[in-house]
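Some notes on the structure that comes next.
Left out: one protein chain. Kept in place: all the others.
Labels run A and B following the written order; every chain starts at residue 1.
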Amino acid sequence: MDGLTVLLFERQKKPRERLAKALVEAGYEVRLARDAVEAAAAVETGQPHAVILDFDLGDGGGMELLRGIRGSQPDLPVIVETADPTVEQAVEVIKRGAYNYVSKASPVSSIVEILSHALEKERMEVETRERARERKIRTFDDPASLAVIDAILAKHHYSGSMLISYLQDIQKELRYLPQEALRFVARRLNVPLPRVYGIATFYKSFSLRPRGEHMIQVCLGTACHVKGGTNILERFERELGIKTGDTTYDNRFSLESVRCVGCCGLAPVFVIDGKFFGKMTQEKIPEIMGKYD
Amino acid sequence: MKPENKPAKRRGEKTENRPVKEPKSGPDRKIVKKSEMVRLTINGKKVNALKGDTVLEAAREAGIEIPTLCHHEALIPTGSCRLCVVEVTAGGRTRTMASCVTPVADGMRVATDTPRLKRIRRMVVILLEARCPNIAIIKKLARDFGVRKNPFPKDDEDCFLCGMCVRACLEIVGVGAIGIANRGPESEVVPPFSVESGVCIGCGTCAAICPARTFTLEKVFRRRSMHTAGGVESVFRCKVCESHYTGT
Partner (left out) sequence: MTDKTRRKRAVRKATKGARVKKAPAKKVRRGTHRKAGARAGKAPARRTVSVCFGTCCVQNGARDVKAALEEALRARKLKSGVRVMNGSCSALCDRGPVVRVEPDGVVYTRVTPADAVEMTESHLAGGKVVKRLQALEGPALESMPPVADVGFFREQVLVAMRNRGRIDPDSIEAYIANDGYAALARALTELTPEKIISEVKASGLRGRGGGGFPTGLKWEICRNSPSPDGKYVVCNADEGDPGAFMDRSLLESDPHSVIEGMVIGARGIGADEGYVYVREEYPLACERILRAIETAREYGFLGEDVLGTGFSFDINVVRGAGAFVCGEETALMASIEGKEGRPRPRPPFPAECGLWGKPTNINNVETWANVAPIILRGSGWYASLGTAHSKGTKVFALVGKIVNAGLIEVPMGITLRKIIYDIGGGVPRGKELKAVQTGGPSGGCIPASMIDIPVDYEELARAGSIMGSGGLIVMDEDTCMVDVARYFVAFLEEESCGKCTPCREGVRRMREILTRITEGDGEPGDIDLLTELGMAIKEASLCGLGATAPNPVLTTIRYFEDEYRAHIYDKRCPARVCKALIVYRVVPDKCTGCQRCVRACPVGAISGPRSQPHNLDQTKCIKCGACYEVCKFDAIAGDAIYIE
């Protein structure tokens, strides 16, 4: 809440003052605009974090202003206010990219709440993009990466029948199968890309998304199932806060289920980074997880 | 120390220069010499066929109808829809087999319309109807088989994975722009990564061969409007390979 600026463009005095007061009380910094031109300018120069927009400018002016703002600042959440809400207009406005469409008659508190949601969503999106950028610093279409992949293909003389083996080796190197790698393989081997993509999606040991540093695989073979394997999987889901098949947000753990690692005498079993843990119970999980921190 | 997988001298596949010419691992009737006559019985009727024919072909030649869904003359059959099942008795054993992929053999006895087969086909149709209740050809099959109330909760898929579009694109057109991704119930026909295909030539063979195409254009293609200086143009987006094209 600190340091977040909201641009409020509301032509009518009373609603403007009411809303501005509520926003200030909620901890936002408020900038006021008196007309469309000022609003547009304020968006450019003032760099607010969110905009509350009066839509009732007549002659489609509201829509034009909205388009202008979305065009120049696509990341800026905009909340549209109107005295005369209609469904058609709501659909139009949302299609144009507004975060929400509220009636001017709504209680001020609900408008403030909508605003906070909009800002939270924006913040999370920015953070996700940052992380993705960090993770993706390693892209795989640079010559060095492609040379590594090419060497793998050369090992078996670029033969098309060794496709699965290539993908296994590539995944071992890069820890997953990036799109660029698959495209390169298809080009280099002169096979249709759907075939490479088909193999990458058919076989469950391949992952098209980056995997975490540590891979947790919970065995759900029959013996393990009968001895509580599912409970163990669910416990992991709760501890890590993710669903099976996903990776934690900080990229540290990936959780998977596998059907039978062949250690049925030690059921229930899970494997972390190739290390087997047999005769497990739910109790032991937090302790074991602690060793990986 | 881990041993390296040093392959033994591997023969058996040639280097592939063109994407289509792959050594086939399945039955390929075009290669077998059609020089031998085969005598078999279908529904009690004596039928002559050529060696290399399938039971389906022999039946059709003899005027006996067997329902199919994933079969097309121009494509190598895969036997995946299982609608064309027949009972084959050969060598003392009776088995239920898909007639589109079963080669004829001397002395074979085939039944195409027993109560058991009707039951099996009906269940196949029920399963298809539960998956794709709004596709015309499935609706027709359901009517033909007297399926009124479906015991399963209905989905609303527009594709029942006959795979003909994929096979056509590869075998007939030779491009291979689309494929079946994933496996099991999650299988779907998509271009790689579900993005616009880079190699689709827009020939429309996939749409033409698709048995589910018997509904209106609006459902098959997603239409988008584009505001240009010259007015509004309709841009179609191919549902199958996701490429854009303009037209009416």
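By our rule, a contact is a pair of C-beta atoms (placed from the backbone, for glycine too) under 8 Å apart; a residue touches a chain by one contact, two chains touch by 3 or more.
Only a predicted model underlies this, so the values are computations on that prediction, with no experimental measurement involved.
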Hey, which of A:A20, A:L163, A:L193 or A:L255 is the one touching the hidden chain? A:L163
Candidate in contact with the missing chain, chosen from B:R60, B:R82 or B:K139: B:R82
In the whole complex, not just what's shown, which of B:A59, B:V110, B:L128 or B:A177 touches the removed chain? B:L128
Among A:S72, A:S106 or A:T281, the residue in touch with the chain that has been omitted: A:T281
In the full complex, which bits of chain B touch the chain not displayed? Write them out. 2-13, 23-27, 78-83, 85, 96-98, 101-103, 116, 119-120, 123-124, 127-128, 130-131, 151-153, 160-161, 163, 180, 182-187
Listed in rising order, the chain A residues that touch the chain left out are 159-165, 167-168, 195, 198-199, 202-206, 220-226, 228, 231, 234-235, 238, 258-267, 274-276, 278-279, 281-283
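In this text, only the chains that are shown with their structure count from here on.
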Touching chain A in the complex: which residues of chain B? 7, 10, 12-13, 15-19, 22, 166, 170, 175-183, 191-193, 198-199
Can you list the residues on chain A that touch chain B in the complex? 156-161, 179, 182, 189-198, 201-202
